[in-house]
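Heads up, one of the protein chains got dropped from this complex, but the rest are sitting where they should.
Showing subunit A:
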Amino acid sequence: MALKIVKGSIDRMFDKNLQDLVRGIRNHKEDEAKYISTCIDEIKQELKQDNIAVKANAVCKLTYLQMLGYDVSWAAFNIVEVMSSSKFTYKRIGYLAASQCFHESTDVIMLTTNQIRKDLSSPNQYDTGVALTGLSCFVTPDLARDLANDIMTLMSHTKPYIRKKAVLIMYKVFLKYPESLRPAFPRLKEKLEDPDPGVQSAAVNVICELARRNPKNYLSLAPLFFKLMTSSTNNWVLIKIIKLVSCFCVVKYLGLLAMSKILKTHPKSVQSHKDLILQCLDDKDESIRLRALDLLYGMVSKKNLMEIVKKLMLHVDKAEGTTYRDELLTKIIDICSQSNYQYITNFEWYISILVELTRLEGTRHGHLIASQMLDVAIRVKAIRIFAVAQMATLLDNAHLLTGNMQRNGICEVLYAAAWICGEFSEHLENPMQTLEAMLRPKVATLPGHIQAVYVQNAAKLFSTVLKSQEGSTEGTAAQETSQLMIDRLPLFVQSANLEVQERASCILQLVKYIQKLQQKEVEVAEEVSALFAGELNPVAPKAQKKVPVPEGLDLDAWINEPPSESESEDEQPKAIFAKEEPKHSRSRHTEVDEKELARRREARKQEQANNPFYIKASPSSQKVYQESPGVEHIPVVQIDLTVPLKVPGLPMSDQYLKLEEERRQKERADKKKKEKKKRKEKRSGRGRRHDSGPESEEDITPAHMVDIVTEEMPEMCLTLNHKVCDIQGNLQDGSQVVVSVIFENKCDSLLKSMEFNVLDSLNSKLQRPEGSGPHDGFTVPFQLPPGVSNEARLVFTVQSIVMPQKMKGTLTFIVKNEDSSIHEKLDFKLHFTCTSYLITTPCYSDAFAKLLESGDLKCSSVRLEEVNMPFHHLLARICFHHHFSVVERIDSCASMYSRSIQGHHVCLLVKTSGQTVSIDAKCDEPTLLGNVLDEIKQTFSQC
């Protein structure tokens, strides 16, 4: 017997083993395939032998060939034979081969069930281990069903080595035989707290895989995982748990919450995750969606506003449930209107968005849309033509909005539509049609306050129509229009609503009178339109306080004896004035019953909170403001309006997105052109640096501008004095301008967290601390107690100094009172004059003469009339205000010189005769010269 074994192994010595096979293949690089086929023949011979060692060796070689791409499934039975060897060495070879080439359709697998069961219960843990490893690769539903119990038993094996393998393979069993999950789960859960970290890790692994398929079912394990997370030192387990917890959505919510905190301090870092946050809007969890919405509010910029709103509009369309949809709607409006419409570059787009929003059914926020329409139409003058056209269409299709009249909040937009059409009726293409639409009988079903607006604005429209009809010879048409009014208005006179009734009857009588005049062929249009003459201006919410109380007026004193309380409430139902018409604020005073003044003031105060007309200060209120003593005023930004795009019909907001992209692209192209030009200049020796950084937010010039009027602050007042105090320039780096800004706190509260931010222009940029983005503000490094002033220095880089610069900026700060702190904002403008770039430089007369002779200088001149001051005062003034030095003075004639920080020479020849001063000037930069002269002229026009 022993001899036989020895003989067998001697035979075997000369069989190729795996190493020989590999070596052989490497030595037969030219005819590898042929060599391998002879090897396979040998292997087939070996497999036919009884000796299990020979068979195992053959199978081992087959495993290698399998890796090289040879099909070895024909040897499947032999592999099973080797697997069932009692020796671990061969068993391992067999299981390895099986794991590499067995799969569900391998039929011999059926034969292995008992063998595997035997191995699983082997006293040798490595037999069991090898079987489990192999099984994990080729487990079939049948095997899973038959062996599930055995494996479950192994989960409680004494050896952790077996336990961890058994736990892990359970996942494969669950996949193939899902029924096993329920009975096995308690034990699996138990294994999360196994004393052996390897078993623990395996259990976490399995549960993570299961939870990935259906997170909800495993939510109950969260506390257990949290415990593991805090106690485990195994990184692998930690990673898995974090992955798992992220499936539970909790993390998503917390993440969004954290982001909203970060957003307040580091908006840039959150903005880069815009897409991710937009994705959260698709989440099935409503609280996550709402969080994401909150975040979006803080993330918009000029660049991405349209895109974000477009996405939100898509969500509005598919949103289920009015609560969430209403939330979306308010967010869209909030996002667009924040900071005085700071991020809107195209108001036609915004109006279209608002119009699209009116198509929502059953929203409660009709009034919100309405107030936005009014606000935009009033404050963005350039948009009025477009807005009026849109509103006219809305009025025309009013029946679509008012399907379910009383409960439908959306009909509020008709309030705005009617008012806009009436007030800006001169922009209407077909006022007659709109007038008819406003006098339709169906209007009588609208809520009272809307009807009132309809009636009043029908009158305005009437005046516009009259004007056009009288202008064009058809006298009868004008009379027909009057007749239309007379026919339709009685409907409103019968209205149950007092406001409507009053207005309608008043206007009806007026129209009847007009008709009489018309029949006498009197031209009335002028006089009728005078009723509605005058521009409506927005008024700041606190403007009333600016009006000084006239002397001798005691606002608290009763004008008449106070009426008894019951009487006033009965006689004057509140409804009349609750929705008071804004027209009262115009100069057309209706008879105000003075008895009610006090009560109405209260009502008005409430109304002002919502009424768009009271939001911002107007130029007229500024006058009042300037008159009020002791209040420093910050310049108001008035921006020219560009001509709006003409888009006929009812446009979709989407098209603006496209238009906007095209516009920006064009701008970019233009900019590039300019850039190129500049570079050429550079090459030709001007040696100035040109920043050609990426398109920054501020470079996007808006298509429409809002009238941004400085928020007035009567109670707390902060003055900003700025002066350019130090200018350094050189040809290479552009020029640096140091601006010292004096902050003076004139209110009674502490001002803190002041952040000074300036919208960089292409030419001038605020130098920000290192690491901060181009939009970050400069944090003022001090706080201001009441009555204190302090100075901060800001450095700007200026590329070109030939033009004066005006930079818009905002100062945000927190006003801290004892009991509250309010965030406030102050808009201001920094003005860099060209003069400020000039440096007083002495020049000798001979050098001056040489300079004038050189012929490089361009000439320009200016005359100042009516200057009543001695000549030397005049020169001193130019020297002081405009940084010149006198080169030479002969009688009433003087030559002056100055140099810009970038080395431009500016020479003046000032002559005076009587009250007229003429200045001839030469400079190598004509633009700079022109601007300097303008500034000199302005200096003298002020005195």
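Methods note: contacts are C-beta pairs under 8 Å (C-beta built on N, C-alpha and C of every residue); 3 or more make two chains touch, one makes a residue touch a chain; residues count from 1.
The rule we apply is simple: contacts and distances are computed from a predicted model.
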**Fill in**
Choosing from "AP complex mu/sigma subunit domain-containing protein", "Proteasome assembly chaperone 1", "Auxin-responsive protein" or "Gamma-secretase subunit APH-1", the absent chain's UniProt record names it "AP complex mu/sigma subunit domain-containing protein"
**Complete:** Per the whole complex, from A:T112, A:S180, A:N205 or A:Q390 the residue touching the absent chain is A:N205
**Item:** Candidates A:K243, A:R359, A:H831 or A:K850 - the one touching the absent chain
**Value:** A:K243
**Message:** Tell me which of A:T113, A:T133 or A:T322 is the one touching the absent chain.
**Reply:** A:T133
**Asked** Taking the entire complex into account, which one of A:Y70, A:Y324 or A:F848 touches the absent chain?
**Response** A:Y70
**Prompt:** What is the set of subunit A residues that contact the non-displayed chain in the whole complex?
**Reply:** 5-6, 9-10, 12-14, 17-20, 22-23, 26, 60, 63-64, 66-71, 87-89, 92-93, 96, 100, 103-104, 124, 126, 129-130, 132-133, 136-137, 139, 161, 164-165, 168-169, 171-172, 197-198, 201-202, 205-206, 208-209, 212, 234-236, 239-240, 243
